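There's a structure below that I have some questions on.
The complex appears here without one of its protein chains, the remainder shown in place.
Each chain carries a letter (A, B and C) given by its place in the written order, and its residues are counted from 1.
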Amino acid sequence: MHVGMLTGGGDCPGLNAVLRAVTLALTGDGATVTGIERGFLGLLTRSVQPLTRERVAGILAQGGTILGTHNRCDPFAFFGAGGADCSAQAMSYLRELGIDALVAIGGDGTMVIAQRFAELGLPVVGVPKTIDNDLALTDRTFGFDSAVAVVSESLDRLQTTASSHGRVMIVETMGRYAGWIALQGGMAGGADVILLPELPYDLQAVAERCLERESREGWSLVCIAEGAHQRDAGLTLRETIADSPDPLRLGGVGHVLQQQLQPLLSCEVRTTLLGHVQRGGTPTAFDRVLATRFGEMAAQLVKAGQFGRMVALQGDDCTSVPLVDVAGRTRTVPLDHPLLRTARSLGISLGQR
Amino acid sequence: MHVGMLTGGGDCPGLNAVLRAVTLALTGDGATVTGIERGFLGLLTRSVQPLTRERVAGILAQGGTILGTHNRCDPFAFFGAGGADCSAQAMSYLRELGIDALVAIGGDGTMVIAQRFAELGLPVVGVPKTIDNDLALTDRTFGFDSAVAVVSESLDRLQTTASSHGRVMIVETMGRYAGWIALQGGMAGGADVILLPELPYDLQAVAERCLERESREGWSLVCIAEGAHQRDAGLTLRETIADSPDPLRLGGVGHVLQQQLQPLLSCEVRTTLLGHVQRGGTPTAFDRVLATRFGEMAAQLVKAGQFGRMVALQGDDCTSVPLVDVAGRTRTVPLDHPLLRTARSLGISLGQR
Amino acid sequence: MHVGMLTGGGDCPGLNAVLRAVTLALTGDGATVTGIERGFLGLLTRSVQPLTRERVAGILAQGGTILGTHNRCDPFAFFGAGGADCSAQAMSYLRELGIDALVAIGGDGTMVIAQRFAELGLPVVGVPKTIDNDLALTDRTFGFDSAVAVVSESLDRLQTTASSHGRVMIVETMGRYAGWIALQGGMAGGADVILLPELPYDLQAVAERCLERESREGWSLVCIAEGAHQRDAGLTLRETIADSPDPLRLGGVGHVLQQQLQPLLSCEVRTTLLGHVQRGGTPTAFDRVLATRFGEMAAQLVKAGQFGRMVALQGDDCTSVPLVDVAGRTRTVPLDHPLLRTARSLGISLGQR
Partner (left out) sequence: MHVGMLTGGGDCPGLNAVLRAVTLALTGDGATVTGIERGFLGLLTRSVQPLTRERVAGILAQGGTILGTHNRCDPFAFFGAGGADCSAQAMSYLRELGIDALVAIGGDGTMVIAQRFAELGLPVVGVPKTIDNDLALTDRTFGFDSAVAVVSESLDRLQTTASSHGRVMIVETMGRYAGWIALQGGMAGGADVILLPELPYDLQAVAERCLERESREGWSLVCIAEGAHQRDAGLTLRETIADSPDPLRLGGVGHVLQQQLQPLLSCEVRTTLLGHVQRGGTPTAFDRVLATRFGEMAAQLVKAGQFGRMVALQGDDCTSVPLVDVAGRTRTVPLDHPLLRTARSLGISLGQR
């Protein structure tokens, strides 16, 4: 048996752990594994490399992906919406290589493309990857715990500056559509205010919370997801920024919030935009185990001939769901999620009156 | 309302996060919270301290417990089996303090004592704590993820020495009865052999795995739980050690395995006993969130008057179970647990032929 | 003997280690120590707290300063240039408290003020603090190693994204006038290009280095100090940014470089502005030892009555220099510093043709 494997979308801690687990589990049974480089792009540029036991030795703890990845390559529309359909070319290359099945590791976009290849007759298994933890039908994705850990550690660091200087420190985290990273990272790092895309914030409510702490503790920590936006504003903050004609206007929503808050407070407000450090580096132990389980499960599905499915975690069970059910669905934070109650009970402001 | 709170048993990362969450959630509703020092011992030594919003500020990230703890104090048998029943004295002190309800954070032993106080009429809520993750009826306990992270990081460190010198490096982890820490820590750290209390090991099988790697990669990592033991041995390794008359004989099961393995291999074998570093230090972000959820849930139970129950995690739901169901039950690694299959698929030896 | 102590300027890992060392060394000899809150501001707001053995227990590993600090308070010009001279008021408060000597921990600004108080007759000892490592007459200051460690770890993280995606990742570090953090952090993190304030960069040289790596390795890491600027540009980048009328223009020099570089390269360029995480959090072991040595040396100077001096590190010797010699001098990276040769020998571009 000859299995192809690729990683698509943004990089994420744990990708290499999946590559390693799939490779060890399949080659241990006598299969051959070939890595396709830079996501689906490698099918068009014909870039592959053999994945052997030796090649994957020592990559468990490495961040990123040894195969490389690509954010936007879709062989069905190359390059971008309205682009040429190069899927036949990709399928022909796969046949040429003698690939019997494909393991595609990626997020929503990768799963949609994988499903289209499945419809062309390619036996496909998907492995979910989204650092934002916002993929439907799986409770957790690897990389998320690592991102939360970076946010939490950064808040630990910033707390010392906040309290030493008596400041409001704002941290902007990843999360365009789903606030999981800001919510869990903020709770783990002791944030006083957490602002999510799912809950448009009221500026006065945020300011009041900071003022209350200003008078009592003298400082506050604010954790804001990049997709957060102000209630009743015509545009989201991200849209406001994207709209700006000024090429130097490169701050994020955290900087916008800083400018909104500063006039309402006496103490200084400062912002940290965590950016790419959230998705780089070695995965946490939790993510290493989860990614390893996902990879081994993908190998089981391949061995059992269960194609057209995506690995998923439900409760503590590693299982699988139909690929076709996943595509295009995002799992945002439900407004009745118990973690929101927990946050409110602790006195964390979610930017609501 | 006046709520008492104590931490019992071994210390564990996340205890302070629970204390903080309970205190914030209850005082936010107007309740008074009093901390009892050094577990149940404080009820006999009459040592308490007020737990206010100010007192718990900044303890989220601190390891250990600001209340102190005690491993073996049971007011129903003071001190030790056959000791005096001092429970009346404890109850009288609680009445004197005006305590309406008690939140007891601890492991199996603490839950048994809490249940006995409940039977005397004290409204009690339990919060499960065991670094070993071996408490019945809850899928996860806080502290476990932090311990796994320490094991994983140590294996990362030792891997560089193993490969530089061409050695077998043995790491002994916590886990007297349950092998969860060794299993997950070992998988996260890329161990080649993982030995659990639940699966008595075959020395020849371990040696064969190491020899195979000796000839190929030149080195191996072995992760052994402190409760692991050899198949068909009259005594467990721990019992062998405990039996020894020599007061200097202080190595652990890892050292015993080293002595068993060395004659069978050409390369050097070295052992690291991780010991207490596994349970100290700041909790991981995962454990901070879990402990915070547990604490807030305990406060909800108190507010709702749902006593005689222990907080539990089932899947991703924070819920509660009857205290009486928990006592004396240990959750070891089931022999058909999917993680064992995952380990075997990756070629990790579990010490079996 | 009654000794006052304060921390001035920006916060920095190791400040608490100094406070602890001074307090332990002086109270061990029977002295009383009083902490003045928020730098020199506390002398005007009359805010102090006793520093006892108990108060400083456990603060060695804490970032920031338990006394609080203030960036800009100068009692000789309150507030800001041209402000009122309130030094008499400060002196009178010190007399009232019965302070025999003052230990002032801070950077260049703090040392200048300390020297002016010394001229008014106050027995003063200075302890140098600058995260940028740019204070004259001392080889090293605490906090610097911690900042370098954060930069290095961030580059480790970003390297995985750079190589997975084939990108140029830019990291902007602290360092307005001196490039020590960018230079050492960049070297420790394996940066391919390091841009310092001391060496105005040639954009073409930077682009060429990135292009060369683009064709060979496919990615690059660029480490730029916030004070770096382009050769022959009328304004430094910081000035360009400060000059901008747009209130949302909050990116740093890294973002400016990104905009300059992107048109010259095929691969994507992304920027991370590390900001305040570089100065927060627990000090490295190196900084804890250095800060402890500085604090204990300050206590020795006080006990020996050697006032008007600043603690300094020369080679591996902890010694002292006249305060008057320090003021207003910055130690930038000399253009013949051996580390620059080292960087060049390794093929690191310093932005020069």
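Annotations
Following the convention adopted for this analysis, a residue touches a chain if its C-beta (ideal position, glycine included) is under 8 Å from a C-beta of that chain, and two chains touch if they have at least 3 such contacts.
Source: prediction; values computed, not measured.
For the omitted chain, the shown partners it touches in the full complex are B, C. Contact with the chain that does not appear here is found for just one residue of B:Gln159, B:Gln184, B:Ser320 or B:Thr342, B:Gln159.
When the whole complex is considered, the residue among C:Met187, C:Cys223 or C:Leu301 that touches the unshown chain is C:Met187. Residue C:Gly28 is the one among C:Gly28, C:Pro50, C:Gly83 or C:Gly98 that touches the chain missing from this view. Not every partner is drawn; the one left out touches subunit C at residues 21, 24-25, 28, 57-58, 60-61, 139, 145, 148-149, 151-153, 156, 159, 184-185, 187-190, 217, 282, 284-286, 288-289, 292-293, 296-297, 299-300, 314-318, 338-339, 341-342, 345-347. The missing chain lies against subunit B, touching residues 7, 10-11, 13, 15, 38, 62-65, 68-71, 150, 153-154, 156-161, 163-166, 169, 218, 241, 244, 246-251, 255-256, 258-259, 270-273, 275-277, 279-281.
Here, only the chains that are shown with their structure count from here on.
Contacts between chains trace an open chain of neighbours here, each touching only the next in line.
When every chain is represented by the mean of its C-alpha atoms, the one lying closest to the mean of all protein C-alpha atoms is A.
When every chain is reduced to the mean of its CA atoms, the largest separation from subunit C belongs to B. Between subunit B and subunit C the centroid-to-centroid distance comes to 41 Å (mean Cα coordinates, whole Å). Separating the CA-averaged centres of subunit A and subunit C is a span of 34 Å. In subunit A, the residues that touch at least two other chains are 153, 156, 159.
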